[in-house]
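Got a structure for you, written out below as structure tokens; questions coming shortly.
A single protein chain has been omitted; all remaining protein chains appear in their positions.
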Amino acid sequence: MADFLANYSIQKWLESCPQGYLEDTVFGHGPDEREPDDLLKNESYREQQIRTTVQLIAGERCALAASSGLVNAAPDQASKTFLATQTLDEGRHVEIFTQRLYDLGIKPDDLESTIKTYINPHLGKFAEVLLEKVDKKDFVAGVVGQNIVLEGMAFSVFEMLHTGALETNPKFAHTLSGTIADERRHVGFGENRIGELIRRYPERKADVQRMQRDMTKHMLATFHEAFSRSPAVADTVAPSGRKSNATYQGLKLAEASNEEMESALSATVLGEFKTRLGRIGLEYQSPV
Amino acid sequence: MSDESNPHEFGEADFRSTVHSFEFWFEAVEGYLHGRPYGVSAATKEAELTERQRQALITTLCNYCVGETAALDASSGMIGFAPDRHAKIFLATQVVDEGRHLEVLLHRMAQLGVAAPEAEIEKRANRSLLKFKDRLLEFVDARDWEASIFAQNVILECLEFTVFRHHAGTADPVTAEMLRGIVSDERRHMGFGENDLGRRLIAAPHTHDRLYKIKRELDTLVLDTFSEALGELGVPHAERPDLEGDYLAAVARLGFRS
Partner (left out) sequence: MNDPLETARRAPERRPRQSFELEETGFNEVPKRFRKFYRRWRGPKDKLAPNEALCPVCKVVIRSTKELRAGDRVYCMPCMSRLELVEENGVLLAKVIY
């Protein structure tokens, strides 16, 4: 375990993240990259992007609260230092997505009211389940909830948004690619560290699986609400005739219906959950 | 803002949102950590230490680890009840700073031949510092922002800032370079604490009496720790740095009598 955790040191993090893929970026993107003009001029498209970005901020705020809360509960020094880097990663994500809201025209004084207006209520419930475990300093459940469930969900959502933005909004795609790189470390740590703890404390399985089931239920409700509120393909493809050729899980994003998108995203995330949970010795619990 | 690179021309809101950001932290630490794995550049060579010097240094580093672990646990715990987004993001940068300090100190102990650092820390830790740590974490568990920021970012950081700065001036080259990097971080932490608390005391003067009681309670622990730390470093009384000067000046700026 000592060698594995050495890969998650702050020194490694400094070299790979601030001095690696984030070097020469400003708020996670190139200094000259801007939100596309056609997005800023199209009110309904801009509103969709604001709505999407609000969900990202809410998710990242939850991740910041959870990862910082878990530092204190970590049973060893190496896990504490990894979680310290994750805390800063999550803080950075909150900052860059907040900055994106400003870039989309939200005034700093209107930040909280904008979040309140657009936040998906199911996402709040999803966060509550996780933060309850963190408040109780339950390290095993907290890391599964945060680094497997929340991060696993974020990873797939970011990938889908990244695929959609790659051709039409390079600035947002660039921002997302840095967060995806961060999430890779987080899910890697979750799997590796918790796999070992679950083997050591098998009696924790039932409780942790119950939490996973509850979080999954709220996650699916979040997806459902998000897609039912969106005009078709609004979050991933620019308006004004610039048709993207992007495909996600075999779906052509420019042509997919909302039901197809929701179904593709849910299937991808649940598939990931099953695989990851299986690797650490837990059995995926379906909420339905 | 007429010149974006002249900090003195910033408006107050611009200044605060600039310095309490990941971007600021990232470009700041880049300046003094780039090319210095574990806080030390490859060109810095080890000096030969006598066994007595090595043992004294290990004891000192063990105590630094206690302080940094306290700061890591406290700063991470405080994010959950920080009053605003800027404070949360600043604390997230502080969490990684504290984690890095702990990591470089443990790395230095390994270089000095310590195989089981946790056991050494347990054995050599200063009792007053351990008590201080417990008290700090009680404030954090109670989600008491004013007491936590006072105990951690004013008192503990001021103690560390003074001791590390002095120690960097007398230590072997590797330890000195590592400590200088830590001091550069401590400037941010200490300044954040003093400024946040200063603003809060102006807005809510009644907080003053409560914090004054906390200060009186913690003073003994801080000054005992300081005295013991300098004793371990072999600094004669006459040559000891003025912690009381630094610490008391900081609390005096916040309006606390001694």
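First chain written, first letter: the chains are A and B, and each begins at residue 1.
Following the convention adopted for this analysis, a contact is a pair of C-beta atoms (placed from the backbone, for glycine too) under 8 Å apart; a residue touches a chain by one contact, two chains touch by 3 or more.
Computed from a predicted structure; not experimentally measured.
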| item | value |
| --- | --- |
| Displayed partners of the chain not shown (whole complex) | B |
| Hidden-chain contact residue, picked from the options B:Leu129, B:Ile149 or B:Met190 | B:Met190 |
| Interface with the undisplayed chain - residues on chain B | 4-8, 10, 12, 15-16, 19-20, 23-24, 27-28, 31-32, 161, 184, 187-188, 190-192, 194-195, 198-199, 201-202, 249-250, 253 |
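Methods note: only the chains that are shown with their structure count from here on.
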| item | value |
| --- | --- |
| Intercentroid distance (Cα basis), chain B paired with chain A, Å | 32 |
| Contacting residues of chain A [partner chain B, same complex] | 9-11, 13-15, 18-19, 22, 26-27, 64-65, 68-69, 71-72, 77, 80-81, 83-85, 87-88, 90-92, 94-96, 98, 108, 111 |
| Complex contacts: residues of chain B adjacent to chain A | 17, 21-23, 26, 29-30, 33-34, 37-38, 69, 72-73, 76-77, 79-80, 85, 88-89, 91-93, 95-96, 98-100, 102-103, 106, 118, 137, 140 |
